[in-house]
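For this view, one protein chain was removed and the others were kept in their places.
By letter and in written order, the chains are A, B and C; residue numbering begins at 1 in each of them.
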Amino acid sequence: GGTTTPAASGSASGSASGEKPYIAIISKGFQHQFWQAVKLGAEQEAAKQNVTITFEGPASESEVEAQMNMLTAALQKKPAALGFAALDSKAAATVLGQYKAANIPVIAFDSGVDSDIPLTTAATDNKAAAAEAAKHMCELIGGSGKVGVIVHDQTSKTGQDRRDGFLDGMKTGCTGAQVLEVQYGGGDQAKSADIAKNMLQANPDIKGIFGANEGSAVGALKGIQEKNLAGKVVLIGFDSGKAQMDAIKAGTMAGAITQNPVGMGAKTVEAAVMAIKGQTLPKVIDTGFMWYDKTNIDSAEIKAVLYE
Amino acid sequence: MSTDSNVTTAAKGVRRGGLREKLQQLMALLGLLIIFAAFSFASPTYFPTYSNVISILYSAVVIGLLALGATLVIITGGIDLSVGTGMTLSAVMAATFIVTWGLPVWLGILCTLLFGAFLGLVNGTNVAILGLPPFIATLAMMLVAQGLALVISKAIPIYFDPVAHSSYLWLSNGELIPSTGFPNAVVVLVLAALVAFVLLNKTLLGRYDISIGSNEEATALSGINTKKWTMIIYSVAGVFTALGAIMISARLGSAQPATGAGYELQAIAAVVIGGTSLSGGKGTIVGTIIGALIISVINNGLQIMSMPQQWQNVILGLVILVVVFIDQLRSKRAATT
Amino acid sequence: MSTDSNVTTAAKGVRRGGLREKLQQLMALLGLLIIFAAFSFASPTYFPTYSNVISILYSAVVIGLLALGATLVIITGGIDLSVGTGMTLSAVMAATFIVTWGLPVWLGILCTLLFGAFLGLVNGTNVAILGLPPFIATLAMMLVAQGLALVISKAIPIYFDPVAHSSYLWLSNGELIPSTGFPNAVVVLVLAALVAFVLLNKTLLGRYDISIGSNEEATALSGINTKKWTMIIYSVAGVFTALGAIMISARLGSAQPATGAGYELQAIAAVVIGGTSLSGGKGTIVGTIIGALIISVINNGLQIMSMPQQWQNVILGLVILVVVFIDQLRSKRAATT
Partner (left out) sequence: MTTTETAPAPGVHDPDLLLQVEGVGKTFPGVKALEDMRFDLRKGEVLGLVGENGAGKSTLMKLLTGIYTRETGDFWLDGEPLSVHTPKEAQEAGLSIIHQELNLVPHLSVAENIWLGREPVSAGFFTRPGEQVRATRELLDRLQMSLNPKALVSTLSVAQQQMVEIAKALSFESTKVLIMDEPTAALNDAEVDQLHELIRRFITPSTGVVYISHRMAELKRIADRITVIRDGHYIDTMPMAETSLDDVISKMVGRAINTEARPENVRTDRPVVLQVSNLSTKTLLKDVSFEVYRGEILGFAGLMGAGRTEVARAVVGADPIDSGEIVLNGNTVTIHTPARAAELGIGYLSEDRKRLGLMLPLPVSHNIAISSMSAKFANGFFVRDKAIRQAAEDSRTLLSIKTPSVNQLVKYLSGGNQQKAIIARWLVKDCDILIFDEPTRGIDVGAKEEIYQLLNKLAGEGKTIIMISSELPEVLRMSHRVIVMADGRITGVLSAAEATQEAIMTLATHRTDAITTQKAEN
């Protein structure tokens, strides 16, 4: 949850009133650790910039309508700026138009918004990030063999981008490998564990598994462990979290792609403040992604973007 | 004392020309107003504004429409778990008809409503003819519809063209009465509620609905074709679901193949908050609409108050408890006086 | 048998727990076996192996435990929508007790079971004392538990220490009988099912459970404190939910505050597939376990067959329909012969 009462700024330039400007941030979720990390970054930056924020998102990444309702409710509070991670950017077009009409600057984050309303986008290129995972997968399995893919969601933009990025990466960069039918575990670790086990059951010669988010990856790890194959199957994950980091250190997971969620949150607030002040912004703020494994997990650069 | 209160509550109460029932609805409305007033007090600047009231109404539309259909089904003593993903599938079909096949908007809408009726008919057949428990029949439909929505859409949202299908989008976002900010979706909900009200209170369908819900076997022995009517009622519920599908896809400008799961519980909650009994035989349309509004007001109000999100569910849960409890108390008291 | 000698067939009636009922369960088991055989035929190399059977059993544990509690509640004529998020909250509490507070594992487990009983007691109180419809009471609990799980865990998973809490993790992953690959979780499910079986069939709790579900008023008129027993039954269901929480958190090595929603429908589906009637008064533990296994086998089999996932739901839905339909047919036939 964000800070308490929003600043009563009648206009978009809330800073002029002397009170703290209020920035509403609507994300794609709030329950998962990734979003908690984004929120943390946003709150830290807000404290630094002396603004108040609220941070909310629907319970799951398929609740497009719920996100619309949050957008309209936030509009009632007349924020000085909006940070927005769209579940479906076209669906939001109308409401964003209302924000524009009310002169409220919009900063997109996490994934692009298909519209010219957002002043800038602070996002990870999920496709490129997943392609990077595919590159490492190919290397680690020696360029051939069966690879399983467990994705958290087949309809959300992140889920699709990571899936497609990985599949494209494998197709173009790893022609010797055979990628199995993609399975979806909803990010639920227990479900993903069962999926991984069943994949291994049906394909005992699997060489690698890619888990497209933390829940999928940690679940896959459980499945591999329950099959007593820990360390024998190349497992690549996404994002951080204690379980993944421990597994990488222990060698049961080969490595993972991490984004910079804390940085993403911070950049979003920073951009919003700049927008309130009328400063110009770059069209895209790439918050980046990085590959990490046993070798670099303790480096300062990686440590800075991981969360437990 | 258990028996005493059991029997004595049962023992009490006369229906005086439906006066009590009207009173009961008035009280539910009062509950809604109290919640509204509380939020207005907590956030006087942002909550009780014209535009926020419209936000509230707008966000009640889809759940409201689904709940209307669910009311009719629940009154038979059944339940419909498929309204959420059934809506999703119907929305995908609407987009398929209009976007993929290029049917004219009016025809696409008609086909979608028919498709909804078909889904309902399948539920009704499974319940009435195959004799499956409604929970299972509609749970199966929930799973099947969820899967088919993904299959048909290839798990990708289908977008309406803002120009070519502007009339479709207008159904939700447009304003019949210009520059009032009053979206058509709300008008649709009101009209649908009226239709449901007439169906339930003035037609054979409504009479057989409550009769089946009160005692299906006795109704059948009275010479009513209860199977036929059960199928009709589920089909009509399917039409309301399809209407919900049209409204949500018109609002979002697209058919989202993954939304919808979870809507069924909200819709059923709205129905029950509105005073309809899950054991059948009893229910009102006005109550259902009030139930949907109560959920919508609470969600909106807590967001406006910037309540930390994890607390929102806690409070929603508690408020539902309190509202239904008071409703319960009141109807008990009303019964004793 | 002297009383029976002068009675005609018709006058004798049918006994519960009699041959017919046993036959019925045998048939449900047969359904399970048929599905199993079908998958074995479709994937003879990978499906019918020892290790895969263990996978199936393992993945049925959590739903199975939740379904056991749900069976007891459903037999009263109630429903428990809070088993999913109630499990999540209980898991968070288990981790809080053991990891955060550092209680010894055995004490932490005890506290968790008590906490589960407490959640159930709240549900039971809302139903029996406040007279709320079970659907609403447990829906509210579902929302509250979901919120509280996030609040207490600060929305961050709580990890057990693989060394310090190894005995906790052993509860799910360990093998009582070494190198059989047979996880303790399955043993726990079997024991829990035994306990539930004894409770339902050999104790007053079971007797009053059926009696309340069958005719609450007559039960109360017989001098039974139906409110007290309803509260006890919901509390016991809460204990099973907490046991599910312990099993899932021990398996994952952490309490995940955001999972659990949706598990309730699966648990209820398992109960109903197992032949328990949602209108109360009738149900079996063996049926519920078979129901949980049927769901688990279908999920496992379709994944082994690499069925595209959107089709998995469609097929799961259809199989549920067919299984329950055949069950229905059979029990109707059995009733007429």
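Heads up, the rule we're going with is that a residue touches a chain if its C-beta (ideal position, glycine included) is under 8 Å from a C-beta of that chain, and two chains touch if they have at least 3 such contacts.
In this text, all values refer to a predicted model and were calculated from it rather than measured experimentally.
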Task: Among the chains presented, those that the missing one touches - done: B, C
- [ ] Touching the absent chain in the whole complex: find that residue among B:V151, B:V190 or B:L205.
- [x] B:L205
Open item on the list: Among C:G31, C:G86, C:G281 or C:G301, exactly one should touch the missing chain; which is it?
Closed with: C:G281
Task: Where the missing chain touches chain C, by residue - done: 2-4, 6-16, 18-20, 202-207, 210-211, 213-215, 217-224, 281-282, 336-337
Task: Hidden partner interface residues of chain B, rising order - done: 1-4, 7-8, 10-18, 202-208, 210-211, 214-215, 217-228, 281-282
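Heads up, the rule we're going with is that only the chains that are shown with their structure count from here on.
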TODO: Would you kindly tell me how far, in whole Å, the mean C-alpha position of chain B lies from that of chain A?
DONE: 34
Open item on the list: Taking the mean of the CA coordinates per chain, how far is chain A from chain C in Å?
Closed with: 35
TODO: Express in whole angstrom the distance between the two chain centres, defined as the mean CA positions of chain B and chain C.
DONE: 29
Task: Sequence positions of chain A contacting 2 or more other chains - done: 30, 59, 154
Task: Sequence positions of chain B contacting 2 or more other chains - done: 150, 155, 261-262, 310-311
Task: Residues of chain B touching chain C in the complex - done: 2-3, 6-7, 10, 81, 126, 130-133, 135-137, 139-144, 146-148, 150-151, 155, 261-262, 265, 268-269, 272-273, 277-278, 310-318, 320-321, 324-325, 328, 332
Task: Parts of chain A lying in touch with chain C, wherever the complex brings them together - done: 30-33, 36, 59, 154, 180-184, 188-190, 193-195, 197-199, 201-202, 204, 215, 218, 222, 225-227, 241-243, 308
Open item on the list: For the complex, give me every residue of chain C touching chain A.
Closed with: 43, 46-47, 49, 51-52, 55, 58-59, 62, 150, 154-157, 159, 173, 183, 248, 251-254, 256-259, 261, 299-300, 303-310
